[in-house]
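The structure under discussion is supplied below as structure tokens; questions concerning it will follow.
Complex shown without one protein chain; remaining protein chains in place.
Chain nomenclature is as follows: A and B, assigned in order of appearance, with residue numbering initiated at 1 for each chain independently.
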Amino acid sequence: MRALPFAYLVLAFAFIYLPVATLVLFSFQGGTLPVSPFDGPSLRWYREVLSDDDLTDALVNSLFVATLSSALAVTLGFLAAYGLARHTLSGSVLIRSLLIAPITVSYLIVGLGLLIVVQRLGLGVSLLTVGIGHVVINLPLCFAILYASMGAQQENAERAARDLGATEAQVVRLITVPMLAPAILAAFFLSVTLSWDEFIIAFLLSRFDVTLPVEIWSLLRSGLSPRLNAVGSFVFLVSVTAVLILEILVFRKRR
Amino acid sequence: MKHLTSYFMCTTALCFVAGAAAAQEELNALVWCDHTDPALIQPFEEANNVKVNLREYEGTGAALALLEQSRPGDWDVLVIDGIDVFRAVEAGVLAPMPEGAVSTADFFPQVVMEENNTVDGVTYAVTEKFGYNTISYNADKVDAADMESLSTVWSEKYEGRISIYDYYLPVMGLAAIAEGVATAEIGAGDMDAIGGVLSTMRSRAASVAGVVAAQTALATGEVDIVVGGGEWLTAVLAEEQPNLTWTIPKEGAVRWAQSIGVVEGSENPDLAVEFIKYIVSPEGQARLATSSCFWGMPANAKAGEVLTDAQKDILRWDSQPDYLALTQLYPAPDADLDIEMQDLWLETLQQ
Partner (left out) sequence: MTPAGPSRQGWGFLAPALIWTCAFFILPFLVMGAMSFATLEGRTLVWGLSLENYIELGQKAYLWRAVLVSLEITLTVTVVSVVLAYPLAWIIAYRVPQRWQRLVLLLAILPFWTSYVVRSYAWLLVLAREGVINQTLIGAGLLAEPVTLANTRFATVTGFVHFFVMLLTLTIYANLVQLPANYRKAATDLGANAFQTFWHVILPLTLPGIVTGAFLTFVLCIGDYVTPQILGGNNELTVPQVIMVQLGRRADFPLASALAIVLMALVTVVYLLSSRWLRLDRL
């Protein structure tokens, strides 16, 4: 590596890690303000955050919404991709555009539209409506990933299974899903990541039970404190651990 | 963390957990962020074995719309700007307070505010907390004498060192006071004058900030003055940065007051009244006054027996008679003027 690319790489990493480093550093602040001078290290704010029931409840809610909505999004996306890839349908281009369309729309618009409908129908908002919104935004991604990964290789295996008398359900369950497992997992974890971190839909479509980003937002609105740094650092730690475990256990093996 | 582990232990039994939680009585309250402090809510929950569900809101208009669109029984308690109680009553979202249920005998007489909380002789709400939107500043960086008059606060001298609190009513109230217009008398005809003051203020300001942004800006030296600030802004910073303080200029400042009432159609009116009684009790009042979100003076003077001397110092307990005399209530525009004021505010932000 020559000097110039190396320097650029270092600068880029400095830029990328600057806010994270600041965040983590001041999460160990001893005093009540997350600004210099640094007077830690202290674990005071972590203790406070971990004993805050609202935050831990929100964390559980987030996990709940993220896993369930992602599982649904992957399932719907998989079925649609399979239907489109394996069957000749009239208007398939149109259907594909329709399924992809939510990607081109801001989350705010998806959330606002759902909020209006829910209110007009006189229904209440809850974690359920948040989950519905998250399926809407994640379905196109899951569909696109899975559709792109359905190649001739699986198709031949599917045909062979069919020739041997497997029913359509058996083909999907025993051939297609196992062969596409890496793509299915990738789509699932991408969905979980996006849902886990999504703010505006969760903000507009929830009432008493909220997800973590919404709880963090109300913390942020209610007073400057290293508690925010501690929450942020803790979430970062949890997510990064999950990412690294996945990277090592799931994706490394597949290569 | 104990919550987390227990949740994971019984993922399969989650439905049962939810079912058990539903069996407990619940109280749904639409509130300001100071009511979300567990130190305030938990004692009530434990004493009455209930679960209090809290949702914050931003503006009265949005809260009224939310209540009108909800099903009857969705909400039990509403915390609202004192000056907006009549709007809530007009919209039919507040229920009359049961006669004699809540006593205001121990309240500071100036903040009982019958005229705010009563419509046609019927009491719908009770004042719970008040404070001031005035000038917060960094005593190390600005001349304290300059802060004693509105005319010298947003002067050229402090160009780029001012932040404006992002809520149109109090800041426009301050602008009106600077122009010699009483906040209670603001009308459509005053918009030009107020707009002129806002525009000057804006041109000198570095930012227009919400609570945290304003606190961050003051604490990090981003700005030295917050117009619209007050004890609620600097009290939580007082411990570490005693140089961050506040004052009420000689022209006066704006006084905010929040009221609490029972929502019409509540399925738990008795519990709702119990909650309000707790909030205005000396203990509840002391906790509300020092809530982690923002501090403010309790309406009930008896809270003084529960608050520590240090807390009372920060709240400036002993100066209250002077402050009450010097300040005017929030402007209380009708619906049309309200829209005009909001538009003017947004124009000012976007200038």
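Note that in this section contacts are C-beta pairs under 8 Å (C-beta built on N, C-alpha and C of every residue); 3 or more make two chains touch, one makes a residue touch a chain.
On a predicted model such as this, the values are computed, not experimentally measured, just so you know.
Looking at A:Val60, A:Val110 or A:Ile184, the residue that reaches the missing chain in the full complex is A:Val110. Subunit A residues in contact with the hidden partner, per the touch definition given at the top, are 1-2, 5-6, 8-9, 12-13, 15-20, 22-23, 26, 34-36, 75-77, 79-80, 82-90, 95-96, 98-110, 112-114, 116-117, 120, 132-133, 135-136, 139, 141, 143-145, 147-148, 155, 158-159, 162, 168, 193, 197, 199-200, 204, 212-213, 216-217, 220, 228-229, 231-232, 235-236, 239-240, 243, 247.
Contact between subunit B and the unshown chain involves residues 57-59, 61-62, 64-66, 68, 91, 160, 163, 166, 206-209, 213, 216-217, 220-222, 335, 338-339, 342-343, 346-347, 349-350.
Simple rule for what comes next: only the chains that are shown with their structure count from here on.
Between the Cα centres of subunit A and subunit B there is a gap of 36 Å.
Listing the residues of subunit B that touch subunit A in their complex gives 1, 3-4, 7, 28, 33, 36, 38, 53-56, 69-71, 74, 210-212, 215-216, 219-220, 236-237, 239-241, 292-294. Contact residues of subunit A toward subunit B in the complex are 31-33, 35, 50-54, 56-57, 59-60, 119, 122, 124, 207-208, 218, 220-224.
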